[in-house]
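Take a look at this one; I'll ask things after.
As you look at this complex, bear in mind that one protein chain is not there, while each of the others sits in place.
Chains here go by letter, A and B, matching the order in which they are written, and residues are numbered from 1 within each.
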Amino acid sequence: MSTIDNSAATAAVALERPKKGMSVERAQGRIGVLFATPYTLFLIAFGILPALYAIYLAFTKKGAFVGFDNFLKVFKDYRFWPAVEHVGIFIIVWLVLLVVLVVTLAILVHSIGLRWFSGTMRFVYYIPGALAGASSVMLWLFVLDPTVSPVSWLLQALGIESFVGAVDASRLPVVLAVIAFWTGAGGWIVIMYGALNNISKDVIEAARVDGAGPVRIAWSIQIPLMRKWIAYMVIMSFAGGTQLFVEPRVLAQASRGVVGQDYSLNQLAFLYAFKQNDFNGSAAISLVLLAVAVALSIYFVFKGGLFERA
Amino acid sequence: MSAPNSEIVGTRMRDLTPGAWLGRAFGVLILIVFALFFVVPLLWLLIAPTKTDRQLLLEAPFALGDIGTLLSNWQSLMTFQGGLIWTWIGNSVFYCVAALVITLCISIPAGYALAMTEFRGRKLLLVVTLIVMLIPSTALVLPIFLELSAVRLIGNPLSAILPFSFYPFGVYLTYIYFSTAVSRDLLSAARLDGASEWQVFMKIAMPLSTPVIALVGFFSFTGNWNNYFLPYVTLPGRKAPIQVGLAELLSNVPAFNPTNAASTTITLSALALATLLAIAPVLLVFLFAQRYLVSGMTAGGTKE
Partner (left out) sequence: MNLLRTTVALSAILVAGAALAQDGAITVWADATRQPAVEAFIAAHPEVPVNLVLDDGSSGASGTFQTKISLADQANEGWPDVVFSTQNNDAAWAARENNGAQAFAQVLNEGFLDQAFLDGFTPGALDPVTVDGKVYGLRNDLAPVLFWYNKTLLDQFGYAAPTTWEEYQALGDKLAAEHPGYFLGGFGDAFQGPYIYYWSGEAPIFQLEGETFKSDTSAPNAVKVSNLIDHMVANKTLTLDSVFGASFVASAANLVAIPGPAWYSGALFQNPGGVNAKAGDWVAAPPLKWADGAAVTGNVGGGVWYASSHTQNPEAVKTFLKFVTSDTKVAGTGGLPAYQAAADAWLDAQAASGFYAGDFKAAIQAAASSVWNGWGYPNFSPETAWAKIVTPGLAAGKTMTDLSADWQQEMKNEAQVVGYTVE
């Protein structure tokens, strides 16, 4: 889920509006094409072609066009809907965690007058963002195993006596959401903090003079003005969440199969490709996921407003 | 980054009513609790390799072990399959640095071209970049795998390096940077002095773009370093980078894979050490770059 920080950063930078070009010279045009070509080739090779190839595979079987057969087969697979459910519940838990806590923490950090304290907090929150992938899950394996966990008292207070208990189906979405939150929240807090800094001080001062307390200010002024950013966070996290892979995969390995190898949709696509040798089915699942991600991103680019141009 | 608005919160503590003071204290408490949540697991990870498995199981979680144990854990990790961990780390460095070089070589000129020049298809390229940039990178892993497999590149280091080098976010970041931070007048002035387009780019634009090169470099490096899914499918075995290697290591830890009961396995402490080694490069880069990054990330937000 490392993409979150990156895209979060983008959003911040994207507020800037580029100036329009004034004159077009042929020399400029030529160097523009020259400079843009290598990137365009990569864009085609690793952005557009793979998507087209997945479309081709998803609608064919042994080279012959089969319509939606691959999709139907995948939808009828007994593992598909449970995987959708797993991913869905995880996303809901994660988004709630993100929205509530990131907004709260950002407003709290922002309200701290002591500059060093606020800076330190933001930095500390952001550190885990440096970890992602297998290493962050590895770290959480230790935290979740009551026999070695630094917070075993907390696990026991929650009724978790063993590692198997910690990754029990009923707790797993929360566990995965906590891991994702731990890794990604800091980046969002920094972004939200920047958004808060953008709110005109006069507006808030006026509200204060009118007798509004910090909670009232947060609720009526700050949060509405952060709306765009919150929406951005939710949409990006939603898209990222559907891609769940490394976390349940490593947990499956560590729990000896208690967390299924077919827990998430990407894992299922993986099994189709490498256990069943069915690349067509695998491509069908990938395409479903890709369609969700592209739809979200197109919606955001054209409707979300963050990238509006003058 | 601008200072927090001290006016809003009124730092003059003595002006606060007792209720507001309590509220403030409660807020600070929440912040500290979350600071602990974010940092405690990392602190524990720093301590774990100094202990034996037995100490991990029995002793207080934050009791320090000793340097001798650390050395023996180090030893056992280093001797695991003849220092395979260094092969993995070396692979990671190779893939990420190569991808970094290519990323910079294609992204910076492309961002410059999008921002400072006009050419046919510029708008389209920009919109497509924007869309692709927002798609999670994992969404394309299996399609990219299938494509690379069709051209028989799987197992070749290029199968990680090339996809790693495609970094639309970096292009967009550069585009934003040149659009806002570098004045077109400056470039025009250079042109009037008779500089060619190439010279304008190399002599004027490049020297100004150090900050964005650093930013793109950082995001590209950390993102690729932490990438698991793509190299996991494209570079199996000894060619795997450290993130994939870590997960492989896991299957040799008896605590997580008990049917391996031999004495030649990896202990929990050694696994903790391996995790630490795997995150060390990113953590270091991060610590050095943090001030810069945080300001870079909020740059848009604070400049009005």
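A few points about this structure:
The criterion applied here is as follows: contacts are C-beta pairs under 8 Å (C-beta built on N, C-alpha and C of every residue); 3 or more make two chains touch, one makes a residue touch a chain.
What you see is a predicted model, and the numbers here were worked out from it, not measured in a lab.
Set against the missing chain, the residues B:L42, B:L70, B:I102 or B:V128 yield one that touches it, B:I102. Of B:L42, B:V141, B:I161 or B:L215, it is B:I161 that touches the chain left out of the display. Along chain B, the points of touch with the absent chain fall at residues 57, 81, 94, 98, 101-102, 105-106, 109, 145, 149, 152, 154-158, 161, 202, 233-234, 236-239, 248, 251-252, 254-255, 257-265.
Mapped onto chain A, the footprint of the missing chain covers residues 38, 77-79, 147, 162, 164-165, 168-169, 253, 255-258, 260-261, 273-277, 279.
Throughout what follows, only the chains that are shown with their structure count from here on.
The residues of chain B lying in touch with chain A in their complex are 1-11, 20, 23, 27-28, 30-31, 34-35, 37-42, 44-45, 48, 56-57, 61-62, 105-107, 109-110, 112-120, 122, 125, 127-147, 150, 162-163, 165-166, 168-169, 171-173, 175-177, 179-180, 184, 196-198, 201, 215, 219, 222-223, 226-229, 233, 243-244, 246-247, 250-251, 255-258, 268, 271-272, 275, 278-279, 282-283, 285-286, 290, 294, 296-304.
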